[in-house]
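Only one protein chain is missing from this complex, and each of the others stays in its spot.
Take a look at chain A:
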């Protein structure tokens, strides 16, 4: 799970006679990389949930649109109960929610891209110094 991914990607040193010494600055970079890596995985999980929510909302929109009888009330989930709504009201609510969900997904994807970019910079620095002596790769799922 998360634990394993973190431990494997943080920076594993192999025993080599010619290993360059780790300085405090290097440690800072390693710590930053590890933190960002954790953050990235968390964001990824959150994004998956958000995408699921979005799909559910879009499915709901389709269901409402496909109603045969326009006058039939729709049961909208409010809190823990279902409230009858006119189809128009229901669509309005769903449209607002879809818009919010789409914007959340976009924001999350942007956050992930930013984190990935920062990680790439650190990875470049650390691999330049330690080369094969440090493992910053993602373990395949």
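Criterion: a residue touches a chain if its C-beta (ideal position, glycine included) is under 8 Å from a C-beta of that chain, and two chains touch if they have at least 3 such contacts; residues count from 1.
The rule is simple: contacts and distances are computed from a predicted model.
Of "Prefoldin subunit 3", "Peptidase S26 domain-containing protein", "Phospholipid-transporting ATPase" or "Phosphatidate cytidylyltransferase", only "Prefoldin subunit 3" is the UniProt protein name of the chain excluded from the display. Only one of A:19, A:58, A:111 or A:127 touches the absent chain when the whole complex is considered: A:19.
Residues of chain A that touch the chain left out of view are 10-13, 15, 17, 19, 22-24, 27, 30-31, 34-35, 38, 73, 75, 78-84.
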